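One structure below.
With one protein chain removed, the remaining protein chains of the complex are shown where they sit.
And now, subunit A:
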Amino acid sequence: MHSNDAQMLVLTVLADGPLHGYAINAAIEELTGRKLGPGSLYGALSRLEARELIRPSDGASEGRHRTMCITDAGRAALRAELEQMARVSQAGLRALGPA
């Protein structure tokens, strides 16, 4: 998983609670200022579900929409990724020096 890819964005917004595809994209837009295209969003959802990092939320689907939630494995993967990003970010900022 790369730090800036669609899978991490999806995991990040799902860490806050279960959402369906449309709401996931709205949350990503709020976070980054840009929506993901359908191929990127549903590709990421498929990959994450195949790797059991997310799963369908129990009994919370809305009509045609599947509500998804993050799994414990998903939380662990997200935490590891964010910690790595934080280390890279701190090292980069240190190297740049004061603004």
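Please note the rule applied: contacts are C-beta pairs under 8 Å (C-beta built on N, C-alpha and C of every residue); 3 or more make two chains touch, one makes a residue touch a chain; residues count from 1.
Keep in mind that, in the parts below, contacts and distances are computed from a predicted model.
Per the UniProt record, the absent chain's protein name among "Integral membrane protein", "SH3-like domain-containing protein", "Branched-chain amino acid ABC transporter permease" or "(2Fe-2S)-binding protein" is "Integral membrane protein". Touching the omitted chain from subunit A are residues 20-22, 25, 35-43, 45-47, 49-50, 64-66.
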